[in-house]
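First the structure, then my questions, so here it is.
Removed: one protein chain of the complex. Kept in place: all other protein chains.
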């Protein structure tokens, strides 16, 4: 809940956008996900829903979970995520549009990259895939599964995939636990702000 | 009151600018409006005035309501607003000037648009009319009534009008209740920041 | 003290820069001024000094008042200031440099101008003189007296001078009381951010 308030204060989770999840159990899969349409600066326990591997609420009468719940399920299952954070920031949105035709954003050479999993030197390039936006979350979940499968194959030598962008929509990142995911979101938002301002300065 | 403090903290309501209202009753119309000239970071109950459908304070000895009170009355009456928020932000001010000759600002393709009423997909374009600024609030109120009447006619298929800009002045948005209006103001300020920075980056 | 903390939080009073004063008495002149070299986010009563019309501390053993104390004295005496705020902001610094050769910055057409004294319509142009910076505060105080005398003569019809910039240094504004000065500083910082970003966008 404190994480929601902080991300909101930074302007990364305005207007009830964004959603977060934590993996509670793996056998069977249980995720705690933010409910739909909540202001992120004042989350309470009642604003989280426990869901199963189909994205369905486990308890009767639970509030509707976030529309993008199935993306969290895919990340927990196929990327072994312990926690997932999704933000809508200005720089993430702008870069997802600027690099939309390349379908990916590459960031390299920054010390801050070391906050991401598997990165031990600034002499690293990470690539954030940019998925097209769609209101068909089932289709987007399939895109994501494909992405994770492909990334798994070619990841030898390079850091594992730990984040992606959705076009004019926002950023997803996941980690072993909430602390890791929070560290990654701060690092990625920082890096995107650097890249965004760098591109503006070099017009 | 907390909303005022937050909008002030974000720099959207500096220097006693901005005003807010909530519709208390409809038969007869009663609005609770911010009093004139108050710093928005420390509003108390005494800084709100209950007014009628002519913008007059209902109680004797009440403080003067905001100069732009009649715009709130028009929105409550003709747009069925349950709550109205008006902010003065840097990006709103800049975009209202940049697009002044077109008399409108169009924003499209962002996921964040879904925070606005009637928007269910990012594949939407919304149009914020830009009214000329004037110190004759009566004239501006008439402009606004005309705008709402016109918007009502052509809104089939497209989302209803839920916000407008005043040139080099600021943004008005209204919703069913204060939560909706707050969600909309955050979404619109976010979208205007995206558009403003995008235009700068593509000089 | 709360004003200091807020201006620091907004990044307008970093690194012990800035100073503030309030006029306590006029016969004889007594000002309460911030002591030299204090961090503005944690001012206590002990960080203010009462000074006379020569800028000397009234009490023995008082801390040294701000180096720019004499500017506050001139403003209290010759501009009838009840409170003076001086900030070092990024936008004020940049604009003071960009317009240094013109020796003034003119801002016009914004609704926010109405937060300044004597301004009743957005159809107003205000001019902020830009003084050269110098470590000789006595000389700067004389420049300021001259400026106030000149402004007094030509001010018929236009709003009175209520602020000026020092080159690559910062902004001074003064008003009838601390609330007025705070309203003005917020309005001027807002307006300078608008102008600064507008200039960048129109490169």
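Annotations
Every chain is named by a letter (A, B and C) in the order it is written, and numbering of its residues begins at 1.
Here is the rule we use: a contact is a pair of C-beta atoms (placed from the backbone, for glycine too) under 8 Å apart; a residue touches a chain by one contact, two chains touch by 3 or more.
Computed from a prediction, not measured in an experiment: that's the story for all the values here.
Here the chain not displayed is in touch, across the complete complex, with A, C. Within the whole complex, the absent chain has one touching residue among C:94, C:151 or C:178, and that is C:94.
Within the complete assembly, A:183 is the residue of A:30, A:77 or A:183 that touches the hidden chain. In the full complex, subunit C contacts the hidden chain through residues 11, 14-17, 39, 41, 88, 90, 93-94, 97-98, 133, 135, 166, 168-170, 196, 199-200, 203.
Within subunit A, the residues in touch with the undisplayed chain are 6, 10, 109-112, 115, 120-122, 179, 182-184, 186-187, 189-190, 193-194, 197-198, 200-201, 203.
Throughout what follows, only the chains that are shown with their structure count from here on.
Rounded to whole angstrom, the centroid-to-centroid distance between subunit B and subunit C, based on C-alpha atoms, equals 32 Å.
Subunit A and subunit C have Cα centroids lying 45 Å from one another. The set of subunit A residues touching two or more other chains comprises 203.
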